[in-house]
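Only one protein chain is missing; all other protein chains are in place.
Labels run A and B following the written order; every chain starts at residue 1.
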Amino acid sequence: MTVGLVRSKDLKAGVRRSAAAWPIGTLRYLVAAIFTGFCLFPFYVIVTTALKTETAIFAWPPVWNFKPTLQSFYNALFVFGGRSAIFYLINSVIISAVSTFVAVVLGAMAAYGFARFSFAGKRHLAFWILSTRFAPPVAFIVPIYLMVQKAGMLDSHIALILIYTAMNLSLVIWILRGFFSEIPIEIEEAALVDGYSRLQIFWRVALPLVRPGIVSTAILSAIFSWNEFLYAMVLTQSKAATLPVYLAGFSNSMGLAWGEYMAVGTMAVLPILIFTFALQKHLVRGLTFGAVK
Amino acid sequence: MEASRTDYFSLGEPKPDSMKLAVERRRATWLLIAPAFVVLLGLNLFPIVYALYISCHYWMLARPQPPRFAGLSNYQELFFDARFRNSVLVSLKFIVLAVGIEMLLGFGLAFVFNTRLRGMATLRKLTLLPSLVMPLVVGLVWFYMFNENFGIVNWFWVVLGGTRVPFLTQGALALLSIVATDVWQWTPFVMLVFFAALQALPEYVYEAARIDGLSGSQIFFRVTLPLLRPAILIVLIIRAVDALRSLELVFMMTKGGPAGDTEVLPWYLYTTGFMSPDLGYAAAMAVLMLALVTILSQLFVRQLESREVTR
Partner (left out) sequence: MARIEFKGVSKTYPDGTRAIVDLDLVVEDGELLCLLGPSGCGKSSTIRVLAGLETFSDGMILADNNRIDHLPPQARDCAMIFENYALYPHLTAFENIAMPLRARRLPASEIKARVTKIAGILRMEHLMGRRPSRLSGGEKQRVGIGRALVREPAMFLMDEPLGHLEAYLRVELRAEIRKLQERLGITTIYVTHDQEEAAAIADRIVVMSAGRLQQVGSFLDLFDRPVNRFVAEFVGEPPMVFLPVERTNADSIAVKGVRIPISEPLRAALRATQDRELILGIRPNDFSLGPPVRDHLNGTVTLVQPQGDHAIVAVSTPAGPATAIVPSDRRPAPGATVGLTFAGERLHLFDSAARALNKGEGGG
C-alpha cells in the first residue's frame, strides 16, 4: 500500500513537471511540425502532379483525391518530345558519377598533401582553393564556353566532367583535409617505421580511415554535379545533355506538359532523397566547408 | 620540446645530409597536390584571366568577323547602361530580402529545434531536403504552385478569403514570389547550421553563466550570441554569394519579367552573352561580378582562417 502511495506521488510530481513544460514543449512541436510540413509540401506537389491526369493538373479548385496514373511517366520516358528522358537521365548519371570519382580521387590526394606536408605557400594555396567554391558559374560561362568551343568539346561528356570536377574540388579538399588531420599522427608514423612509403601510407592507412568523409563528400559532389544547370545548358545540346537541360525545355512546351515535367522532376529529386538520409551526419559540415561541425 | 607535430615531415631545418629526405618529401607533396592544382588552374584561374581579355574586345558570338580590341569601352558602356543598373538593384533587393528572411527564420527555428524532445530529430532531418534539390525543379514546382489559374498558393489565398493573385506577372509580387521560393529552399540550411552551432556550444559555459547569476536574456545576449557570431558570419556569406550567383529560379519562373522586375544580374549577364549574343559585354559584367564575389569570399576565408588559428 505504502509503495503504491509513494508511486502515485511520484507520478503526480512527474505530471506536474511536464505540465509546467507543456506550453513550451507543445509550441515547439507545433512550430517544428508546421515548418517541416512547409518544407515537404512542394515534394508532395511534385509527385502528385506527376501522377495526375491532365484535367486534374489544371483543375480549380485543386483536386486532392484522384486516381494516380503513370501516364505522365510513360510519356516522358517513351513518347514525349524528340528524345526520351531516359537519354538525359543516363547522361546525368554518367557525368555525375565520373566527375565525382575524379574529384574525390584528386581531392583526396590534395587534401592529404595539405593535411600532412608543409611547403612554402601552403596556407595561401589552401585558401585560394577554398575561395573557388564561390566561383559564380554565370561569370565563368563566357570564357569557359569559348575555351570549350576552341577545344572542339562542345556537347561532349568530357567537358562537363572536367568542369564539374573543378567545381567540386574545393569541397572535397577542404572536407577531407579536416578528416585527414583528425587521424592520430602516430598511426601514420607507425606505418612509416613499419616500412611503408608516404604514398603507400596515404593509400593503405589514411584513405581507409577517412571512409566516412569520402562517402559524404562523394555524395555531396554527386548532388552538386547532378543539380548543375548553367554549364550543362550552355555547353551541351543533344549528345551530352543532362536532366536539367531537359527540364529547361519546359519553357518551350508552352506550359502544357506539366505532368511530364513533374515526372522528370520526380526522377531528378528521388536519388537525392535517398542519398540525403545516407549522409545526414556530415551534411552541415560539408555544406559549410567544415566551418560548422 | 614536444612541439606541434602536425607537420612532422619537415620539423626543424633540414641539414644538407638529409637533403635526400627533403627531396623525397617534396616529390610526394607535389605528386599529391599537383593534379588538383592543375585542374583548378585551368578551369578557375585561367578563365578569370581570359574573361578579362574578352571583356576588352568587341566579341560577338556566331559572327564571321574576328573579335576587335575595344579597350575599356565595354566597361564604359556598362556604366551608362540603365538595364545593368536595374539588374544590380534587383539582385541587391533579392539578396537582402531572401537572405535576411532566411537568417531570421533560420535563427529562430534553430532554437525551436534545439531540444531533446522526442521526434524532433526526425523532423529536423526531414527539413534538410529542400537544400539538396535541383534548383530547376524547385523553380518548376513553385512556378506551378504560384500559377494564377490553378496554383495551390492561390487556392490557399482564396480559402483564407482573398481573391486570385497573379503572383508571377505583377511587378513587385514577382520578385517577392521568387524570394519566397528561395526562402523555402534555403531556410532549412541556415537553420541546420545554427542548430549545429548551438549544439557545439559547451554546456559548462551555461552552467557558469547560471552560477554567475545571469538572467535568461543576459545569457542570450552576452553568452549565446557572441559565441554564435562565427557561425552567423559564415552562413551569411555563403548565402549571400549563392543568392547572388543563382539564376535557376528566374529562368524557370519569370525569365526576368515582368518588365525587368526580376532581372537579376546573372540573368542579364546570361541573356547578354548567349541571346544577344555580345560576349565582350557579358565578360565585362562577369569581371565586375567576380570582383564582388572575390570580396565576399575573402571575408569568408578570413573568417575560416581566424578559426583555424584559434583551433
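Basically, a residue touches a chain if its C-beta (ideal position, glycine included) is under 8 Å from a C-beta of that chain, and two chains touch if they have at least 3 such contacts.
These numbers come from a predicted model, not from an experiment.
Interface note for the absent chain: among A:25, A:68 or A:184, the touching residue is A:184. Within the complete assembly, A:208 is the residue of A:23, A:121 or A:208 that touches the hidden chain.
Interface note for the absent chain: among A:63, A:93, A:154 or A:192, the touching residue is A:192. Against the chain not shown here, chain A presents residues 184, 186-187, 189-197, 200, 205, 208-209.
In the analysis below, only the chains that are shown with their structure count from here on.
The residues of chain A lying in touch with chain B in their complex are 25, 28-29, 31-33, 35-36, 38-40, 42-43, 45-46, 49, 57-62, 106-107, 109-110, 112-119, 123, 125, 127, 129-147, 162-163, 165-166, 169-170, 173, 181, 185, 189, 197-199, 202, 223, 226-227, 229-230, 234, 243-244, 247-248, 250-251, 258, 261-262, 265, 268-269, 272-273, 275-277, 280, 283-285, 287-289, 291-293. For chain B in complex with chain A, the residues that touch the partner chain are 5-10, 24-26, 28-29, 31-33, 35-37, 39-40, 42-44, 46-48, 50-51, 54, 109, 112-113, 115, 117, 119-120, 123-138, 140-142, 144-145, 149-150, 152, 155, 158, 184, 188-189, 192-193, 195-197, 200, 230-231, 234-235, 238, 241, 244-245, 247-248, 251-252, 255, 266, 269-270, 273-274, 279, 282-283, 285-287, 289-290, 293-294, 296-298, 300-301, 303-305, 307.
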